[in-house]
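Below: the structure, in structure tokens.
All protein chains but one are shown at their positions in the complex.
Right after this comes chain A.
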């Protein structure tokens, strides 16, 4: 399963990078969303899928899934959410100020470089 998941993560990264390289600000933000999904799945995959029960103590079972990657991902999810929210509002503000969402128009000019 880990082998398949490696390909899934690679696919997510590919799609994310493709979106991030687009002109529209919206697509870029969606791309970052896909990128964080890919990263989270990658962390989980790298922790391996051994263990058959969730990492919660219960009587008689010791075959837990690895809890550490899960803790890391949980932190990462929250942080990427915060960043995405910020980014969204930033895009909104940029659009309301600049009246464009086209990245190729948002260049530094000679004066404000």
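What we mean here is this: a contact is a pair of C-beta atoms (placed from the backbone, for glycine too) under 8 Å apart; a residue touches a chain by one contact, two chains touch by 3 or more; residues count from 1.
By our rule, contacts and distances are computed from a predicted model.
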item	value
Undepicted complex member, UniProt protein name, chosen from "Oxidoreductase domain-containing protein", "Cytochrome D ubiquinol oxidase subunit II", "Multisubunit sodium/proton antiporter MrpA subunit" or "Glutamate synthase (NADPH/NADH) small chain"	"Multisubunit sodium/proton antiporter MrpA subunit"
Hidden partner interface residues of chain A, rising order	1-27, 29-30, 33-34, 37-38, 40-42, 44-58, 62, 64-68, 70-71, 73-75, 77-79, 81-86, 88-93, 95-98, 101-104, 106-108, 113
